[in-house]
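Only one protein chain is missing; all other protein chains are in place.
== chain A ==
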């Protein structure tokens, strides 16, 4: 089996595993379909944007939850809400799911619950970041070998 085929096979299998394990949902597939010759790095760029946003929002949440004088749960909720929106827009399903639980704890003004969710969301975000970096690396290798990126349904 030639190099391109091997790499493409790896890419397909890895993509499938990310969907199967719930890291990515159909929204991500839709984004990949939008990528074309006019915008070949679109998905990578959007993912970078998302991770930048993620880090900012997670920092905001952490700062707000640290306040010993009294947590402003509305502030925490605003950041979680934003993260829910952007994660669902990019197809980051597991991150989005944590946000949904996180919002309930904000509503209940439950600091412990919020802190647990913050830990979870930080964990999911780093996992996703690593996995997408691997995926994008595979993409680069395929292109470097002269192949095209297969579309995974």
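In this section, a residue touches a chain if its C-beta (ideal position, glycine included) is under 8 Å from a C-beta of that chain, and two chains touch if they have at least 3 such contacts; residues count from 1.
In this text, contacts and distances are computed from a predicted model.
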**OP:** Choose one: "Dilute domain-containing protein", "superoxide dismutase", "GATB amidotransferase" or "Response regulatory domain-containing protein". The correct choice is the protein name in UniProt for the chain not shown.
**Re:** "Response regulatory domain-containing protein"
Original post:
Out of A:49, A:108 or A:144, which is the one that touches the chain we can't see?
Top reply: A:49
Original post:
Of A:10, A:32 or A:82, which sits in contact with the chain we cannot see?
Top reply: A:82
Original post:
Among the options A:27, A:60, A:75 or A:110, which residue touches the chain absent from this view?
Top reply: A:27
Subject >> Interface residues of chain A (partner: the chain not displayed) >> reply: 27, 30-31, 34, 39, 42, 46, 49-50, 52-53, 78, 81-82, 84-86, 88-91
